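Here the complex is missing a single protein chain, while all its other protein chains stay put.
Order of writing sets the chain letters: A and B. Residues in each chain are counted from 1.
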Amino acid sequence: MADRAPIGSGWRERAPAVLIVFLLAATPLVARALGDPFIVKVATRVVVFAIAAVALNFVVGFGGLVSLCHAGLFGVGGYVVGVLAWHDFNAEPLLFLPGTSNLLVSIPAAAVVVGLLAAIVGAISLRTSGPYFLMITLAFNQMFYYGAVALQKYGGEDGLQIMSNVTLGPFDMSDRYRFFYLALAFLAAAMFVLGRVVRSRFGMALRAASRNETRVIAVGVDPWRYRLVAFVISGVVVGIAGALLAAGQQFISPVDMGWDRSGDLVVMTVLGGIGSVWGPALGAAAFVVLELVLSSWTSHWQLAFGLLVILIVVGLRGGLADLGALAFGRRGTETAHG
Amino acid sequence: MTSSLLIEQLLNGVQFGVMLFLMSAGLTLVFGIMNFINLAHGSLYMIGAFAGAATQAATGSFLLAVVAAPLAGAVAGLALERGLFQRFYARDHLDQVLVTFGTILALNEATRIVFGLTPLRMNLPDALAGHVEIIPGVPYPTFRLVILGVGLAVAALLYVVIMRTRIGMWVRAGASDRPIASAMGVNVPLVFAALFGVGAALAGLAGVMAGPILSVQVGMGEPILILALVVTVIGGIGSIRGAFVAALLVGIVDTFGRILLTPALGGMAIFMMMAAILAFRPKGLFPAHG
Partner (left out) sequence: MRIVLAPALALTLLSSAAFAADPVKIGFLSTFSGPSGQLGQELLDGFNLALEQNGKTIGGRPVEVIQGDDQAKPDVGRQVADKMIEQNKAQILTGINFSNVMLAVAKPALDAGAFIVSSNAGPSQYAGAQCNPHFFAASFQNDTASEAMGVYLTAKGVKKVYLLAPNYPAGKDFLAGFKRTYKGQIVGETYTTFGQLDYAAEIAQVRAAAPDAVYFFYPGGMGINFVKQYDQAGLKNSAPLYGPSFSLDQTVLPAIGDAAVGAYASAFWAETMDNPQSRKFVADFEARYHRIPSSNAAVAYDTARILDVAATAIGGKIEDKAAFRKALETVKFTSLRGNFAFNANHYPIQDFYLAQIAKDAKGRPVMAIREKIDTGHQDAYVGQCKMAAD
């Protein structure tokens, strides 16, 4: 019955993702029951970084490309939303277009801008591989960072505050519950779509190229093009995450795109487990919640955090997703990875 | 720009580059030969600087500080290598990044607990504190010339050891084919541990040489780590010669970028250079393997 039919259709892959979305969807109810609406804000941050980590893992876990410019792309997405809202609030046209605080316009705009940038960065960076790819993407990340610092009109290093009320069509999105479900919808969509892509012919070629490049070339596939498309898809999704961060906290700053934030995203991804589409979402949740909880206990929290990271990487080879797999009674991570 | 100013700035660039080389040499050896990404290399640099400053505070001797720092770096490095990192040689680069990232956080915080929050001081002995007029009309800090000398000496020594000695041959053999090197009687784990120790000692030395110029404080390792990674990658991972050339290039481009370009562009200069070099030479200037 239910446990037989889905074999081969990716159900095992999808079940944990569905579970994650359902658990997250319940947090506002928990927040209301406990009378603690702050939980929803934490959950929103978890969801935003989960989208970013899932996006990053699309190139890390399935393309074998460790990118350090994802915080830069993330920040650009945020700046698109912020700059459009700034022009809306100040009633000053941007070139010849009016600004907007409507996410129906600004999120797609962010996706397009980040997608274009990712195409340029990817086209150049994908000439390299391995650690060289890591470092050339770091270089691009720094260019995005200094680019944002140079935006004096939009606050420079101080960052850009969104003064207008962010909307989604006719809906006011300053309501935290509403905004949370919007972000969650994006996370669910990202995991669903990226999961489909991973299992498609395209995804198979991408994964094959990361394991044995020569063989893939021998059968007439140009890995560079596959990787570029994957990089752009990943960039678009991380740009949307950045757009959601800016809209949710009504603020974006160059600090959100520093190289250390790129490093954080890699840590979330690997911490969660790169073998599955949903693993990095666990990593993002662990990262955000641990950071918040540990730092409220002691100002030496980074010692505990560092040791915890070491313990996890020594003990769990597939990241936190292994815990999930253990709970499910099998090594679920191997399906996609090996 | 007058010619004497131009020469002075060139000297500044070269001197900064040589300091980056001290830091990058160990990184590129460990990275290239053992295929291990050690982000905690910056923490070893910090440990060297703190050990140096503490030694000087206790004994009043700068010379002892210069001896203590590489020792402290090597001891800390070997402890990390034997206790933790050696398990990761066979694992993914990503796991290496994660474990060394955790190490950075833990070591930074541990240093803060031991030494407190206020940055430490390192003084120079009077003989090195002054300046020398090597270019007429332009006094140049003596200690920066010392850094220049130490960096060049280390570069020459490493080159000779790796290219001309039996130990260097073992190292190169261990890197190119581990099982065969073992079969031929090379104790690969020992060679790797020794190599890691040497890299750590060099980081410690870089730390103590930076101490009198830079602030000795928690977190000092990360900005320099980024620059060292840039140098390593531009030079070609695993190549000492590449690291040397790239370090000078980065030092000079950074120096002139800062004085000739706007601040935002100046900050970007070395990253734009790295992107441009890698776009045309995807394995760096002096690819060590293939």
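Everything below uses one rule, namely that contacts are C-beta pairs under 8 Å (C-beta built on N, C-alpha and C of every residue); 3 or more make two chains touch, one makes a residue touch a chain.
Just so you know, these numbers come straight off a predicted model, no measurement behind them.
Participant: Tell me which of A:Arg45, A:His70, A:His87 or A:Arg227 is the one touching the absent chain.
Facilitator: Selected residue, touching the omitted chain: A:Arg45.
Participant: Pick out which of A:Val149, A:Leu187, A:Ile240 or A:Val313 touches the chain that's been left out of the picture.
Facilitator: Of the candidates A:Val149, A:Leu187, A:Ile240 or A:Val313, A:Val149 is in touch with the missing chain.
Participant: Extract the touching residues of subunit B with respect to the undisplayed chain.
Facilitator: 2, 5, 8-9, 12-13, 15-16, 19, 109, 112, 117-121, 123-124, 129-131, 138-139, 141, 143-144, 212-220, 223-224, 255-256, 258-259, 263-264, 266-267
Participant: Give me the subunit A residues in contact with the hidden chain, please.
Facilitator: Residues of subunit A in contact with the hidden chain: 36-38, 41-42, 45, 149, 155-159, 161, 163, 245, 249-251, 253, 255-256, 291-292, 295-296, 299, 301-302.
To be clear about the criterion, only the chains that are shown with their structure count from here on.
Participant: If you look only at subunit A, which of its residues touch subunit B in the complex?
Facilitator: Residues of subunit A touching subunit B: 60, 66, 124-125, 127-132, 135-136, 138-140, 142-143, 146-147, 149-150, 259-260, 263, 266-267, 270-271, 274, 300, 302-303, 305-310, 313-314, 317.
Participant: Which residues of subunit B touch subunit A in the complex?
Facilitator: Against subunit A, subunit B makes touches at 31, 37, 84, 87, 91, 93-95, 97-99, 101-110, 112-113, 222, 226, 229-230, 233, 237, 262, 264-265, 267-268, 271-272, 274-275, 278-279, 282-284.
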